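To keep things clear, I will list the structure first and then write my remarks on it.
For this view, one protein chain was removed and the others were kept in their places.
== chain A ==
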Amino acid sequence: MNKIYLDNAATTPVKKEVLDAMLPYFMESFGNPSSVYQIAQINKKAVDEAREQVAKTLGANANEIFFTSGGSEADNWALKGIAEAYKDKGNHIITSKIEHHAILHTCEYLEKKGYEVTYLDVDEKGMITPEAVEAAIKENTILISIMYANNEIGTINPISEIGKIAKAHHIIFHTDAVQAMGQVRIDVKEQNIDLLSLSAHKINGPKGVGALYIRRGLKIANLIHGGGQERGRRAGTENVPGIVGLGKAIELAYEDFDAKIEKLTVLRDKLIDGLLEKIPYTRLNGHRIQRLANNVNVGVEFVEGESLLLLLDMNGVAASSGSACTSGSLDPSHVLLALGIPHEKAHGSIRFTLGGMNTEEEIDFVLEKMPSIVERMRSMSPLYEDFLNKNK
């Protein structure tokens, strides 16, 4: 059976070119970049080059890029580091209800430490309005953290507008761009972004490496104390192969960018339209237009998401759900609930996220299988039975 991977928002396979770029830094060039001899200097150069690649993609300077172990670390550092460094200026942070848990749980931690956090509502498409951000600003606001694009529903936020507001009010602006990388063009200077988190494994790079862009001139508490790596702010011998992989992955993610987005958008729209057309009582979660080119998230009434995933898996299709049963918490997705979708409907959501390797045939296969999978679960659903009885 062919395997169809449609969970690229969870993680992506490492590209061959990325792996090839990384491999020399395991055995041949294994030196510690901090050492002075030649074999180590090759590694220092490799790290510097990767930093340049990341900086170039973001419109930043190389000395504004700090490598981390991934997106979650970058998010944690941005929030905790800014909160601590600017605590004399204020203790209020503005974020949203649909952020990744790396942001939400860090905010909850900061609340316990005496910080005040405003969690902005989103509209029914998952959009945060610049007006809401501006209205939440108070005298003691030190940081605004709004995700670039949402990982579950793919909604892209008006980051440039929020950046303008932050700048006008002299408030630091962080964005979690983990899902947006490789799917939207980013220019941190033009968009007034002060800090930006990104991760390699979402863009066909390796797991365990990411970066935080920190605008020059910002104060931030150091994350790891130790040696002088990452300008003393995040000590520890560099993950050289990982960093090289991130550099290569980010470069490739913006190569033939327009063609890649065009292809993804066509497949995405085919899947969205096909599912909504072929399966009754379904709806699209998230924004139809302001949406990541690879994200499909559909609410299916009267069934539960995990059971759909199991049946899809039986057909070789890997997808994801906002149902409680896949989160381990028994609560459905906080993102879907923030859109105003009731609990019972949030349980029946299914997310397909496309990648560069997906083909039209694969989308056709999903569209062929999904109606019978849904029908099968509905045929044993007491909710569907009640619904049919009511509409007799």
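Note that in this section contacts are C-beta pairs under 8 Å (C-beta built on N, C-alpha and C of every residue); 3 or more make two chains touch, one makes a residue touch a chain; residues count from 1.
Note that in this section contacts and distances are computed from a predicted model.
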Checklist entry - Which listed name, "Fe-S cluster assembly scaffold protein NifU", "ATP-binding protein", "Magnesium chelatase family protein" or "DNA processing protein", is the one UniProt assigns to the chain that has been left out? => result "Fe-S cluster assembly scaffold protein NifU"
Checklist entry - Among the options A:K113, A:K138, A:K219 or A:H343, which residue touches the chain absent from this view? => result A:H343
Item to check | Sole contact to the chain not displayed, among A:S29, A:T57 or A:S307 | outcome: A:S307
Item to check | Residue touching the undisplayed chain, where the options are A:G286, A:G299, A:P332 or A:G356 | outcome: A:P332
Checklist entry - Which chain A residues touch the hidden chain? => result 302-307, 310, 314, 323-325, 328, 330-332, 342-344, 347, 379-385
